[in-house]
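Have a look at the structure below, then the notes.
All protein chains of the complex are present and in place, except for one that has been dropped.
Think of it as A, B and C in the order they're written, each chain with its own count starting at 1.
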Amino acid sequence: MRVYSDAAKEHFTNPRNVGTLSEPDGKGSDANPSCGDRTTITLRVSSGRVSEIAFRTFGCTAAIASASQVTELALGRPVDGAWALEPADVLNALGGLPPDKEACALMAVGALRAALLDARVRT
Amino acid sequence: MRVYSDAAKEHFTNPRNVGTLSEPDGKGSDANPSCGDRTTITLRVSSGRVSEIAFRTFGCTAAIASASQVTELALGRPVDGAWALEPADVLNALGGLPPDKEACALMAVGALRAALLDARVRT
Amino acid sequence: MRAYFDHAATTPLDPEVADAMSRVLRDVYGNPSSIYSEGQTARALVDQAREDVARALGAAPNEIVFTSGGTEADNLALRGTLRARAAEGDGLVTTAIEHHAVLDTAHDLAHEGRARVTVVGVDKHGRVEPEAIERALDRRTVLVSVMHGNNEIGTLQPLARIGAIDREHGITFHSDAVQTVGALPLDVSRVPVDLVSVNAHKFYGPKGVGALYVRTGTRIATLQTGGGQEKGRRTGTENVAGIVGLGVALRIAAAKRAEESARQARLRDRLIEGVRGRIPGAVLTGHPSERLPNNASFCFPGTQGEALVVALDLAGFAVSSGSACTSGSTEPSHVLLALGLGREVAQGSLRLTLGRGTTEAEIDALLAALPPIVARLRAVSAVPV
Partner (left out) sequence: MRAYFDHAATTPLDPEVADAMSRVLRDVYGNPSSIYSEGQTARALVDQAREDVARALGAAPNEIVFTSGGTEADNLALRGTLRARAAEGDGLVTTAIEHHAVLDTAHDLAHEGRARVTVVGVDKHGRVEPEAIERALDRRTVLVSVMHGNNEIGTLQPLARIGAIDREHGITFHSDAVQTVGALPLDVSRVPVDLVSVNAHKFYGPKGVGALYVRTGTRIATLQTGGGQEKGRRTGTENVAGIVGLGVALRIAAAKRAEESARQARLRDRLIEGVRGRIPGAVLTGHPSERLPNNASFCFPGTQGEALVVALDLAGFAVSSGSACTSGSTEPSHVLLALGLGREVAQGSLRLTLGRGTTEAEIDALLAALPPIVARLRAVSAVPV
């Protein structure tokens, strides 16, 4: 499997933070309408940091790896720092994605921001 | 060279009766307008037989081989027998020609008949 | 361990074919159009291959036109017929489950204004009703194109009945038999089909070479113009080594066919039963019995095809999915949608296609590896099954 980097394969095979938190502080989703993929992120905030986070993804390898990666990047970060995460950060952390899969990193970040926004509104 | 039979190759490489008889009893030509090939046969008749014969051909391997073959078949034959020669006789004697070259046997027989006709008219 | 379960995508070259081609590549370089010895040696090989292909199909050698593959054969069949019969009509009837080489060509012809295209649907098993074809015909129909065996779901079509209808109406009947030639008998002296697409790399021959069977008397124009090879029906210097490979591969396939297809069908059934027994919610796609002997295809709701392919690749299995998921957009397979499956179910498609090398041990290894992968992907997605 040369299409994906080792890091992407690792995240895909052993995804981190899979699940849905019950009674989260924030919950957000993003979808790629052109392919039907979607990711939902739930998270909890304590002391201004992302203290718990979980994702669900229906989608391809890149979608799952990106979501797993973004939860790992966000976990423990101050909310502002998590908010500042860019698709490029996900791509870098994954060691890149195939060019036609880069939109998956966008979806992961979109779901994270939606969850952070939800947490900000609620709290 | 598998396209031509051994007999055709032999006649092509060592054509029999090449030339133009001076003051022949009969002289006749035939041409294949679609390819520009042409054959001229000159012959002499004595005691009702083709006693001398010669050909000239501008044309392809099959045209040359057919003309050479038809002179060989005609030489020594009674005039009627020579007249009765068919393209199939030439083809048989040559061991066949490629299908798209069978018209060459027709041209050889055409030139022979033209020469025989000319001899009949003149004598 | 590494196991190849994608024989519908392509097959390994038969070693005998590889040897024959390597010999040609090394020793035979003449141009078949040249009349001197080197050329005629090449010509004789092309003629021999033409005879081999003709014999395997019950055809005459001059009814075989070599092409650069299945795609070109399909394009030649459709474009060539519509052009040659333009004065009679422009109706083209085909089905919703054809390969892109047929369906996209039909759409392109329609787009160009060269064909009125009618696409006939299929039942939930992917079968085309001959009556539905008949209803789609009208006085301007000149061509019907129905594939023999589907490349995704393996469903076989009733060619003989469809062909009989077409013949009655003087309509040219084309069948894309790319997936079946080699695996199932197709005898054009019995089945009333006028044009048949053949593709070497689906039966252990080389990529980039195929053939179109053209029944004597069938009107067809050429796609390419030039030097006039293949009696002007497909011009361009012949791919001599490839054509030799096609001939040898089809000869071998025809000899092995009966035994090998039965063997693969047994393994296929073991695979289908195993998957159904072990994976809840698994949907078998395609016809339960009228299917290619080597095709086992499924949808696993809650998973996405590309992810299944990658996960299985990482586990040592080469497989494929109907959902291509490239260039940023996953179009769920038009074949699966035509069966009436929902888009999301269709996205979780997995095609497992067996071949000569497939063993029972490989089937069992796959049956061990697949359920946890499906379970893991479902856990990640939590899409209710």
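We take it that a contact is a pair of C-beta atoms (placed from the backbone, for glycine too) under 8 Å apart; a residue touches a chain by one contact, two chains touch by 3 or more.
Just so you know, these numbers come straight off a predicted model, no measurement behind them.
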If I consider the whole complex, including the chain that's not displayed, which of C:25, C:160, C:262 or C:361 touches that chain? C:25
Looking at B:35, B:88 or B:117, which residue reaches the missing chain? B:35
On subunit B, residues whose C-beta touches the chain left out of the figure: 1, 3-4, 9, 12-13, 15, 18, 20, 32, 34-37, 56-61, 63-64, 100-101, 103
Touching the missing chain, which residues of subunit A? 1-3
Touching residues (missing chain, whole complex) on subunit C: 2, 4, 6, 9-13, 15, 17-18, 21-22, 25-26, 29-31, 33-39, 68-72, 74-75, 99-101, 104-105, 107-108, 199, 201, 206-209, 223-228, 235-242, 306, 309-310, 312-313, 318-320
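Keep in mind that, in the parts below, only the chains that are shown with their structure count from here on.
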Comparing the two chain pairs, does A-C have more C-beta contacts than B-C, or is it the other way round? A-C
Rounded to the nearest Å, the gap between Cα centres of subunit A and subunit B is 91
Measuring from the mean C-alpha position of subunit B to the mean C-alpha position of subunit C, what distance in angstrom results? 55
If you look at subunit B, which of its residues touch at least two other chains? none
Could you list which residues of subunit C touch at least two other chains? none
